[in-house]
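One protein chain is absent from this view; the other protein chains keep their places.
Moving on to chain A:
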């Protein structure tokens, strides 16, 4: 799966977790760009992504995600080591 496809899949997870069909994310999206993406939902998103891709982030990785793009590259590096 390439980064674009990953983004599409992650976008679906966002829609599902945030319960909002209109959410559109790109590589530069940050939490403040998306309604309801707050600290309460953030880890829910992370957990849903981990489950969907069967991967596990370390807590340091989770702290250091600055935008969606960094999250995607981290998923990518775990899927294609």
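Here is the rule we go by: a contact is a pair of C-beta atoms (placed from the backbone, for glycine too) under 8 Å apart; a residue touches a chain by one contact, two chains touch by 3 or more; residues count from 1.
Just so it is clear, contacts and distances are computed from a predicted model.
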| item | value |
| --- | --- |
| Protein that the absent chain corresponds to, by UniProt name, given "Phosphate transport system permease protein", "Membrane-bound O-acyltransferase family protein", "TIGR03960 family B12-binding radical SAM protein" or "Menaquinol oxidoreductase" | "Membrane-bound O-acyltransferase family protein" |
| Residues belonging to chain A that touch the chain removed from view | 19, 39-40, 42-44, 46-47, 50, 59-60, 62-64 |
